[in-house]
Every structure is written in structure tokens, then in C-alpha cells.
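With one protein chain withheld, the remaining protein chains of the complex are depicted in position.
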Amino acid sequence: MKAIDRRTFISSGIKVLATGLLSSLVTVVLPPATGTAGGTASREWPKLWQQREWGFVVDARKCIGCGTCVWACKRENGVPMDREVYRTWVERYVIGPNDQLYIESPQGGASFDRIGGSVPEKSFFVPKLCNQCADPPCVQVCPVGATYRTGDGVVLVDRVRCVGCRYCIQACPYGARFLHPDLMVADKCTWCYHRISKGMLPACVQVCPVGARIFGNLKDKGNPVTPIMARNQVQVLKPDMGTEPRVFYLGLDKVVR
Amino acid sequence: MAGKKTGLSHQPVFRAGVVVVIILTGFALLRMIFVPPTFGVYGYYRASNLDYWATRPVAYAQGTQCDTCHGERAGFVAAGGHAGLDCQSCHGPAASHPDNPGAWQPTINPDREFCARCHGQVEGRPDTVIKQIDLDQHNPGVSCVQCHDPHRPWTMLGTRLGGSKS
Partner (left out) sequence: MVGFVYPNELEVNWGLLIVLYPYITGLVAGAFIVSALYHVFNRQALKPVGGLALLTALSFLLVAPLPLLLHLGQRFRAFNIMWTPNPTSAMAGFGYIYGFYLLLVALEVWFVFRADIVRYAESSRGVVRVFYNILSLGAKDTSDETLALDHRITRWLAVIGIPAAVLLHGYVGFIFGAIKANPWWSTALQPVIFLMSAVVSGIALLIVVYTVTSWLRRRPVDFSCLMSLNRYLWFFLVVGVGLEILEVIHKMYESREEWEALNRLLTDVMPVSFFGIQLGLGAAVPLVLLLVGRWSRLSNLWRASLTFVSGLLVLVGVYAMRFNVIIGGQLVSKTLAGFASYHASFFGNEGILQTVVLLMVPLAILGVLLRVLPPWVEIPALGERIPEAEEEEVAI
């Protein structure tokens, strides 16, 4: 008799426990409620995004390696000047007589010196920056939802939520991310989101003396990017990565990765 | 050999279960508190972070802003070999200058090395894009701006737009 009591007691007890367990598990596993409490961001972002889609073209044939963009970027975005971290940088490729390849980017390409010696077969500069990939691996891997791609095509980092695990840095095939040495959070090129949101050009584009960087809103009729894209063969970096980069290059050499 | 028997509420399964449920519900509650308010509005991120990025202060002023006060010079630049160059490519960030031009002005660099950043002969720099000089050969020892007006490089010494601050 006692045994039966006990059994039913146990089974009902287990039922209660299981319900508690399940319900708490459900709350634990479900994604956070979307947009319920505490209001939204100050602007109507989706509306803005409907009118915007940023495009960036780099004409590698034009780059003179003056480094003005590298300095301007650091100043504009508060990236420590004396540290080896860059939101944008310029690489120099020098191909010697026997197909010898020499690549460098001293101080991110802020200033290039003469190399001297024999005259190279071919040499050129390639500016690099975040490709704002349409399928960004950095956003995919961020464990805390601290990085995201905006509706107008820019990948941003939430400096308040980033935990500084550096997984995104590992995941970026282009070396475009770094750990901000002062803030200890991931940092990267934002195409100067603060500037383009105000109708200005990204700092690197504005200061480029030769127009090697071209930027515009693809949804804008008179933007400078669309005609270039229409009349030229453009390339992207590491297309095999499947990241769908949104920085398009003109005149890229095969050795450039 | 056999130990004591106890009621259900003292059964190990029950006790362990209670602890597990307490931990899980406690966690679920904490999670409700700690998920930030605008998280998930537009995607898996904190929507208010968009405002942070959109409202960061700029260091480089809009290029056309200089024209409002330095209009004459801007026109002067635009008519010469340095047309298309932004003032701030050479003078550095100047966004904090227009508000109070008397108190803070952007940098001015008349060094030969400064011009050579763009014009020096360096491997990889295409001649088709920019004219280059050999820093050691082209009038060494004299500052470039002694002969070339930086604002219109083919305006040679003596014919410069001298002194004027406009």
C-alpha cells in the first residue's frame, strides 16, 4: 500500500519537476524578445536604409601610395596612431626580375620609401579596407551579437556589447579587424558610418588626391560608383571565400590576396 | 545494511531536481533583466548602437565647408595643378577649425618631404597618375614652396597668392 502511494507521489512529483524544467529550458533557449521593452533606436533606420545602399570602388591602378588615407582614417576614427592596427592600409607589391614577389605595408603604408637596387618588372599599390561583405563571416561568428550588418550595407561593432574574444578577427579572411588597443573591443572600418550618415564622404575617400577610392550611394541617381561598375570589369578580393565582398577593385593583379 | 527511508521531499532525485529547476529559472529571470532593451529590433544586435555610430564626431570637415571662408583660395586651387585635392589632404583634419578659426588652425607643412609624399619617386607609383621628381636631384636644399605655390603648383615664386589669409 505504502509502495503504491509512494510511486504515485513520485510520478506526480517528477511531472511537476519536468514541467518546471521544460518551461525554464524554453525561456533559456528562446532568442530574446524582439523590440518589446524600452523603445527603439532614435531614428527610423529601416526607412533610411530604403534610400541607401553604399558602394565602394578602389581603383588600384591610380593609387600612388602616399598614405594620406591611412593617416586620415586613423585621425578620423580615433585609432591609436602609434600602434600597428589599421582600419585601412595600403600594400605595395614589387615583382622582381625572376618573378620574385616582395610585398610590404610599412606602418600600414602611411609612407613608402624607395627600395633602390634593380628596377622591378612591375610594382603597384593596393589599398585595403573592410569589404563590408554581404555574407560576413565576422558577423556569423560573433558569439554575443555585438557585430552586425546594417540595412545599407555596413558591418559595425557594438562597442558596449563586444566582449573582446577576437573570434571575428580570426574569421575575417582579409585581416580587416583588430582589437582596439585602448578600448579592448574589436574594431574595423565602418566606411565612416558617422560621415556617410551625414551625407559626407568617408575620410579616406575625401582625402585621396588621385581619386583611387570612389564611394557613393548606389540608390542615388548621380552617384559616381554606378557608371564605373557599368563600364569596367571589377574584381573582389578572395572571391573563393564566399563572403561576397562589397569593395570592388579595378586593376587587381593576380598575386593580390 | 539498509539505511533510513524517507518521504518524497527528501528523495535525492527530488532534491537534485529542485536545485536544477532553481538554477534554470534563476538564469531565465536574470536573462530577462540583462538583455538590453533595443536588442533584436532590426536584427540580432542592439539597435541603439546604430545611433552611436551615426553620431560620432567627425574630424575631417566636409570639403566644401572651407570654401565659405577661403573661397578665393579654393578657386585658386581649383584652377591649377592641384585641382581636385581636398584642403585637408594637405592640412590635415580641420573640423574643429571653422567654429573658431582664430583659436585653432589646421597644420601647415612646408617641408620638402611633405610634397615628396605624393611626388617623390618611389617604386610602384604610376607616372601616368602623378608627376614625380627625384628628391635628391630636383633643386635640393630649397623648400618646394619657395618656387611652387602649393595651392597652384605651376604658379612659380613671385607670382604666388602671397600673404593673404583668405
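Each chain carries a letter (A and B) given by its place in the written order, and its residues are counted from 1.
Basically, a contact is a pair of C-beta atoms (placed from the backbone, for glycine too) under 8 Å apart; a residue touches a chain by one contact, two chains touch by 3 or more.
Note that the structure is a prediction, hence the values are computed from the model and not measured.
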Seminar exercise, completed: The one residue from A:Glu44, A:Glu104, A:Glu121 or A:Glu244 touching the chain left out of view is A:Glu104
Seminar exercise, completed: Among listed residues A:Gly55, A:Pro137, A:Gly153 or A:Pro245, the absent chain is touched only by A:Pro137
For this session: Based on the whole complex, identify which of A:Phe178, A:Trp191, A:Phe215 or A:Tyr249 touches the chain you can't see.
Result: A:Phe178
Exercise. Going by the touch rule given at the top, which residues of chain B touch the chain that is not shown?
Worked result: 1-6, 10-16, 19-20, 23, 27, 30-31, 34-36, 39, 44
Exercise. What residue numbers in chain A mark contact with the hidden partner chain?
Worked result: 28, 31-32, 84-86, 89, 91, 101-105, 107-109, 128, 137, 139-146, 161-167, 169-179, 184-186, 241-242, 257
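In the analysis below, only the chains that are shown with their structure count from here on.
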Exercise. Of all residues in chain B, which touch chain A in the complex?
Worked result: 8, 11, 13-14, 17-18, 20-21, 24-25, 27-28, 31-32, 35-60, 62-63, 84-86, 88-89, 92-93, 117-118, 120-126, 129-130
For this session: Note which residues of chain A are touching chain B in the complex, please.
Result: 6, 9-10, 13-14, 17, 20-21, 24-25, 27-28, 31-35, 37-43, 45-46, 61-62, 64-68, 71-72, 75-76, 92-94, 111-115, 120, 123-125, 145-151, 156, 158-161, 190, 193-195, 197-198, 200-201, 203, 206-211
